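Right, one structure below, let's go through it.
The other protein chains are all here in position, but one chain of the complex has been omitted.
The chains carry the letters A and B, assigned in the order they are written, with residues numbered from 1 in each.
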Amino acid sequence: MILDPLQRLGRSGISFFGRLGRGNVFLLQTLAGLPALLLRPGLIVRQIYSVGVLTLLIILVSGLFVGMVLGLQGYNTLADFGAEESLGVAVALALVRELGPVVTGLLFAGRAGSALTAEIGLMKATEQLSGMEMMAVDPMKRVIAPRFLAGFLSMPLLAAIFSAVGVYGGFFVGVGLLGVDEGAYWSQMQANVDLQDDIYNGVIKSIVFGFAVAWIAVFEGYDAVPTSEGVSRATTRTVVHSALVVLGLDFVLTALMFGD
Amino acid sequence: MKQSKAVEIGVGLFVAAGMAALFMLAMKVSNLSTGNIGESYTIIAAFDNIGGLKVRSPVTVSGVRVGRVDSISYDFETFEAVVGLRIGTAYDKFPEDTTASIFTAGLLGEQYVALDPGGSDDNLEPGDRIQLTQSALVLEQMIGQFLYNTAASEGE
Partner (left out) sequence: MVQVRNLVFARGERMIFDGIDLDIARGSVTAIMGPSGTGKTTLLKLIGGQLCPQSGSITVDGENVPGLGISALYKLRQRMGMMFQSGALLTDMSVFDNIAFPIREHTDLPETLVRDLVLMKLQAVGLRGASNLMPNELSGGMARRVAMARAIALDPMMVMYDEPFTGQDPISKGIVVKLIHELNAALGLTSIVVSHDVQETAAIADYVYLLSGGKVVDQGAPDSLWESASEWSQQFLNGEPDGPVPFHYPAPAFRDDLIGGGRRA
């Protein structure tokens, strides 16, 4: 009896490493499918539409609100130090370095990642993937690779849009409602946000997050147990794992980039 | 086929919006437009202590940004920090006895180099060394000094 918890731990450990291994093999297969895609840009465009364009609305709205909240909170805090003029810097740095990539990554996992997993999982459950194989069409190339690539490409664009909209959201609240000087808002921002340190690093973060979330989403879909319960579990796993991975990676990347 | 047209247009707009956002971040939010000072020359200043000065920190004169810190190194001959200042060629008429000081922008802001022109007739040439410098104020030193002074005055 005393072995039970240990056994369970061991078993879940084994299954964890098994999944990790499968995930990596799967990633290699997906990457191997990418070159063939270059000949068929239509497939990618179609997927960028469902992964990127359909996520755009939630990104725009969230970006605007996050920017506005930053403007409000930042103003109240900075006003204590008499440093309202630095509002632009505070909003821009928070967005570009952290919130842009991270919140976009989380929203992307919730909106696009879960949809990818569910779609691929259902294709598996309804034998569509198997059917493609029997039609001598490799689902890795035809189904998985374009979705992965679309997710990977869309994410940095979405994060950039999020940050840009957020900066205007902060501008709207700070300058429009709270009376921060418009010139100070922009000039302080420009003086203190560095293209290399802040913008590039933010973009790199969003590329890494896009890679991770797209990978998790297509893998969970492909690895799903082909039943309705299995697909729903896989979808949940995509959102949970993506969120954890995004936040964990964010810490690692931040430490690497800004931790000198 | 009509549907795929709409998809293509949607994706086109999306990519364009993403690019525009990146461009906006680069041009309007970051220091790309201000940090780029075009043609420049370098002069050198040595400080006892540069505090939190970093490469790319601004160099200003009377609050006008004229360049940025290009390099920071340590000289074992003089035991001083040697800072290279890249100044735009538009600002090439600084007198020889210009003072370079390290200040902090606001209470919590970053540190920058402020130049204060002197009265000499000769101008600094590229590669010249600024003779008169004022180090950064280090908070701990100030506090230490303050405590020391207080203790000294109480002891009297």
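Throughout what follows, contacts are C-beta pairs under 8 Å (C-beta built on N, C-alpha and C of every residue); 3 or more make two chains touch, one makes a residue touch a chain.
Since the structure is predicted, the reported quantities are computational estimates derived from the model, not experimental observations.
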Where the missing chain makes contact, among the chains that are shown: A
Residue in contact with the excluded chain [from A:Q128, A:S187, A:S232 or A:T254]: A:Q128
Contact residue for the chain not shown (choose from A:R111, A:R142 or A:K205): A:R142
Touching residues (missing chain, whole complex) on chain A: 122-123, 126-128, 130-138, 142
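Note that in this section only the chains that are shown with their structure count from here on.
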Averaged-CA centre spacing for the pair chain B and chain A, given as whole angstrom: 35
Chain A contact footprint on chain B (complex, rising order): 4, 7-8, 10-11, 13-15, 17-22, 24-26, 28-35, 56, 58, 65, 106-110
Of all residues in chain A, those that touch chain B in their complex: 42, 45-46, 48-49, 52-53, 56, 81, 83, 86, 92, 96, 154, 156-158, 160-161, 163-165, 167, 186, 189-195, 198-199, 203
